[in-house]
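Every protein chain but one is kept in place in this view of the complex.
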Amino acid sequence: MSTFVDNDTKVVVQGITGGEGKFHTQQMIEYGTNVVAGAVPGKGGQEVEGVPVYDTVDEAVKEEDANASVVFVPPAFAGDAIFEALDTDLDLVVAITEGIPTQDMAKVNKRLSEVDTRLLGPNCPGIITPGEAKLGILPGNIFEAGNVGLVSRSGTLTYQVVSNLTERGIGQTTAIGIGGDPIIGTSFVDALDAFENDDETDAVVMCGEIGGEDEEQAARFIAENMDTPVAGFIAGRTAPPGKRMGHAGAIVSGSGTGTAESKVNALNDAGVPVGDTPEEVADAIEDFL
Amino acid sequence: MSTFVDNDTKVVVQGITGGEGKFHTQQMIEYGTNVVAGAVPGKGGQEVEGVPVYDTVDEAVKEEDANASVVFVPPAFAGDAIFEALDTDLDLVVAITEGIPTQDMAKVNKRLSEVDTRLLGPNCPGIITPGEAKLGILPGNIFEAGNVGLVSRSGTLTYQVVSNLTERGIGQTTAIGIGGDPIIGTSFVDALDAFENDDETDAVVMCGEIGGEDEEQAARFIAENMDTPVAGFIAGRTAPPGKRMGHAGAIVSGSGTGTAESKVNALNDAGVPVGDTPEEVADAIEDFL
Amino acid sequence: MKLHEYQAKNIFADAGIPVPESQLAGSVEEVVEAVGKIGFPAAIKAQVHVGGRGKAGGIAIVSDADEAREEADRILGMDLKGYTVNEVLVEAGVDFVDEYYVGITMDRGAGKPVAMVSTKGGVNIEEVAEEDPDAIAQEHIDPAFGLHPYQARKAVYGAGVPKEYAREVSGILSTLYELYVENDAADIEINPVMITSDDDVIAADAVMNIDEDALFRQPKLAEMEKDSYQDDLERKAGEYGFDYVRLSGNVGIIGNGAGLVMTTLDLVDYYGGKPANFLDIGGGAKASRVANALDMVFSDENVDSVVFNIFGGITRGDEVAKGINEALESFDEIPKPVVVRLAGTNAKEGMEILNTDLVQVEGTLEEAVQRAVKNASEVEQ
Partner (left out) sequence: MKLHEYQAKNIFADAGIPVPESQLAGSVEEVVEAVGKIGFPAAIKAQVHVGGRGKAGGIAIVSDADEAREEADRILGMDLKGYTVNEVLVEAGVDFVDEYYVGITMDRGAGKPVAMVSTKGGVNIEEVAEEDPDAIAQEHIDPAFGLHPYQARKAVYGAGVPKEYAREVSGILSTLYELYVENDAADIEINPVMITSDDDVIAADAVMNIDEDALFRQPKLAEMEKDSYQDDLERKAGEYGFDYVRLSGNVGIIGNGAGLVMTTLDLVDYYGGKPANFLDIGGGAKASRVANALDMVFSDENVDSVVFNIFGGITRGDEVAKGINEALESFDEIPKPVVVRLAGTNAKEGMEILNTDLVQVEGTLEEAVQRAVKNASEVEQ
């Protein structure tokens, strides 16, 4: 079993005619993802990488029967693009865009509570089920099918940890980038819950970082609800308070909430080993298997 | 059984310190209604008709355990007052206020879809279960307990029809004013459904009027779902198109929707006799019983 | 409350929606001056609250000054479906290749606004809705979020607006929704949006109806209300704060509560009479208000007979009786026969106060209406 995406996922790419959209559409198709349509206002009727483009997501979904979208739309228009996707009854929307204003995302978050669609991101590298499908910008070649689930707030850190695993011959069921923004659709808990319910996932890597309290919530969830073993990593131990460390969500508040220490402690208390280096995370996973 | 309100209903009056609020609080208490609190910003700590006043509905509900509110707040602030009531988990909110801007009510309508509270009105005379409780401005003395349910978009027309019934010795289970505005909380269908499920209601009077398509929907509902007999009345047969006949909702559109003819036909088609005069409505009900 | 085309266009133009160059004119000379500035062809459009002005002769296209003078003379002062034309909008003629419809209204059933776009503009949109509903793309608007840009695009593409105009038309639709909210509009529409031969997109007409219940927070629009009355009686009703609608019959009707007043009108008709008006004095009316209502109805020269129907809830019968007495006692002779029916709160006290020398009293609604109808028919003979 795979989580959220598989061979049957039919993808519409929002912003397919832009540089990034075009490049990653080609990469996704090459990986084997079933990209069925693109959606860009005013570009309906064109083709990109052999994929038909429509003016609206609605049309793309109706004509090509898509059930997921990937959003490569620039930040100023991405909130609207996500709203558009959420209006079409898709199963999954993956928002790659970085830099969407937080207040736009608060509105999206409200809308999410009214629909059944799952949102990944924004500001995330996407999701990959190795050998089946990838939705987003993850470099497919570093992944390998296997029995470890991975969920992360960061893109390149994910690649780092995955390569540490793959080099040891440890493959992945699904790797899920939940995004580095303060307000995101799918949380650690949602992803962990999915892995817990996936028979093929025998262990999980969770890569957190400073800011917010998602990792602390995840720790509680792991302690109370998970049998599948989890190993953790927390980035940002050396981050000073009040400074945004790249990700809009990676910030230790002036009052000292959102620290790496708090997250590491919470995970340790939940019985989750937290690596000091990516290698140590791979060690812990190897021990589990 | 009674519908929506009874002896156990505990009422908070929003706007209790205003002229209308004060007068009708006294009238409601005199009728036997369990008015437990008032809510007016800045007037917390006062008493009106022996009822304690709070600054917020939230406080009134928490302190006095109210489960219903009646809104006598002026139109400019009534939308906010309804939102406030809907935030406190009440069973019922009765909005008497006439003249609330329609766009305010569209927002309230959205909020209604998110909560479990029932709204009656706005621009309605309220609701009465004779002998038990009245919430609103209906003159209690013309009602009598009995076995006929009544639902109406208009206040004084309700009084007219009720007096036609009471004069013949026909009493009422509950009389529900749903309000004369274009956007209202409880519809004809909601009220008819409640009467259909009330064992003590043996017949129902439904007083509609021009504008909108609520009566047509009610006719379909009656045909498909009701065993309890219904008699109808439709006001506004002589209204010219495009003119607002007092009620904001009583308007036949320029394109000819919302006419009395359409409503009368729909009801007749559903087997509902529609009186040409209020007396004829009473005749029909008498025939049913 | 309806705005005039020129008022709506001013609001549109201020919001950045392109409209033709235009000038308001109240006399033939002003029209001639205006076309002199604007050039030819020009349109002369009657500013009255009537649909289908074109068919009714309220719009003329003129191609020189003489024609402008002639048409201005014809249109200014003309009677257009009961409205006298006092002002015309003189507007630059637009050479168009296509006409669309865009509008926003409240969908009562859904309890939310709906945006509509059609490429079948320039004709009665209600007819399009009936004959070819698919030609109108609709998007319901969540009033908490407002009209999302993607919805405006979806409606525009869904209606089949060609790509080269889609951005501008969807921009206009988004602006319309902003204006709809800012101005507490009940309806707002442009029919037609014209595509000119130069590929410009322009609002050739403008309709804006304002929610009367929101005028308290729309002071500028409330100012325009005085231009929106059809005649002096409507203006008077506005000043008195009555819900009033003038009709063409001869039985004047006064009552409390919209549903009951409508019912009274219906019964007048049912018993063979013709209602002259709808007049709701509202809840809890005091004596002075009652007197004002009688003044209103007596001022209507068509009225031959009056019926006063009150079922008191908040309204008290004694106050009503006092008001009737005051109003009628000021006359040497009662102008029109008045039938009174009082029921509900303090009806008994009212009946005791009422000066029955001046009015006819009936016990039921049906009897009161029948008597008033009879009175009217006797005057007619």
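To keep things simple, chains are lettered A, B and C as they appear, and every chain counts its residues starting from 1.
Here is the rule we go by: a contact is a pair of C-beta atoms (placed from the backbone, for glycine too) under 8 Å apart; a residue touches a chain by one contact, two chains touch by 3 or more.
The structure displayed is predicted, hence computed values, not measured ones.
Taking every chain of the complex into account, the absent chain touches A, B, C. In the complete complex, the hidden chain is touched by one of A:I210, A:M226, A:L267 or A:I285, namely A:I210.
One of A:T17, A:N109 or A:N265 touches the chain omitted from the figure, and that residue is A:N109. The chain omitted from view is touched by exactly one of A:V70, A:A133 or A:A235, namely A:A235. Of the candidate positions B:K107, B:K134, B:R153 or B:K263, contact with the unshown chain belongs to B:K107.
Only one of A:G50, A:G169 or A:G254 touches the absent chain when the whole complex is considered: A:G254.
The omitted chain makes contact with chain C at the following residues, 142, 144-145.
The chain not shown here touches chain A at positions 20, 23, 75-76, 98-103, 105-107, 109-111, 125, 137-139, 142, 152-160, 163, 180, 182-183, 207, 209-214, 217, 233, 235-240, 243-250, 254-256, 260, 276-279. By the touch definition given at the top, chain B reaches the unshown chain through residues 41-42, 44, 55-59, 77, 80-81, 83-84, 87, 107, 111.
The criterion applied here is as follows: only the chains that are shown with their structure count from here on.
Taken as a graph of touching chains, this assembly is arranged as a line, each chain contacting the next along an open chain of partners. In terms of their C-alpha centroids, the spacing between chain A and chain C amounts to 55 Å. Chain B and chain C have centres, each the mean of its CA atoms, that are 28 Å apart. Shared interface positions of chain A, defined as residues touching 2 or more other chains, are absent. Contact with two or more other chains is made by no residue of chain C.
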